[in-house]
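Got a structure here, written out as structure tokens. Questions coming.
Note that this complex is displayed minus one protein chain, with the remaining chains in position.
Up next, chain A:
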Amino acid sequence: MDARFTRGKSPVLERALGRPRSELSLAAFALLFSELVQYCQRRVASVAELQARLAQLGHHVGLRALDALVARERPGRRETKVLGVLLFVKGPLWRALFGREADKLEQANDDERTFYVIEREPVVNTFVSVPRENSSLNCAAFAAGLLEAVLGAAGFPARVSAHWHKGTTLMIKFDEAVIARDKSLEGR
């Protein structure tokens, strides 16, 4: 039998979820994030790979952040519409993780699958200065991976990428199936 089940229950599992959120110093996170980026940078050969690694780490965070947050903010209700989940992301999710709402949420003019979450200065990039030779690097790829994991776990699979546009733009491209499902829900 798995050794895990024969040991005593961990006190973490007994704790209530709805405790008041506390905050830590940005400096601690910024330094940790910088070490993270440096660690990834030592193991990759290109900017695209570095962004992919950061996205992977963000993915890890996003998956775990979603459950606790939904249980606290929206107990008993699940977002079923695309617009609903996007507003949840822009508002409660961003506020819970980064301390403030995202600046803008827009839809692409020509593509109904694409949405943009725009932030002038993302919190993860607060102390990041990108050298000219790597100017396409945007460490908000971490936030992009986080968002991709959140949307995927919420039932809205999508691809999210970070771009330098009006500050930082996270481009969300939903799968066809998601949009088709949304349309059929509207039809009811």
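Here, contacts are C-beta pairs under 8 Å (C-beta built on N, C-alpha and C of every residue); 3 or more make two chains touch, one makes a residue touch a chain; residues count from 1.
Assume contacts and distances are computed from a predicted model.
Undergrad: Leaving aside the chains you can see, what is the UniProt protein name of the one that's missing? Options: "Guanine nucleotide-binding protein subunit gamma", "Sodium/hydrogen exchanger", "Two-component response regulator" or "Trafficking protein particle complex subunit 3-like protein".
TA: "Trafficking protein particle complex subunit 3-like protein"
Undergrad: Check the options A:R64, A:K81, A:H165 or A:K183 and report the residue that touches the missing chain.
TA: Of the candidates A:R64, A:K81, A:H165 or A:K183, A:R64 is in touch with the missing chain.
Undergrad: Since one chain isn't shown, list which residues of chain A touch it in the complete complex.
TA: Chain A touches the chain not shown through residues 3-4, 7, 10, 12-13, 21-29, 31-36, 38-39, 43, 56-58, 60-61, 64-65, 68, 96-100, 123, 126, 129.
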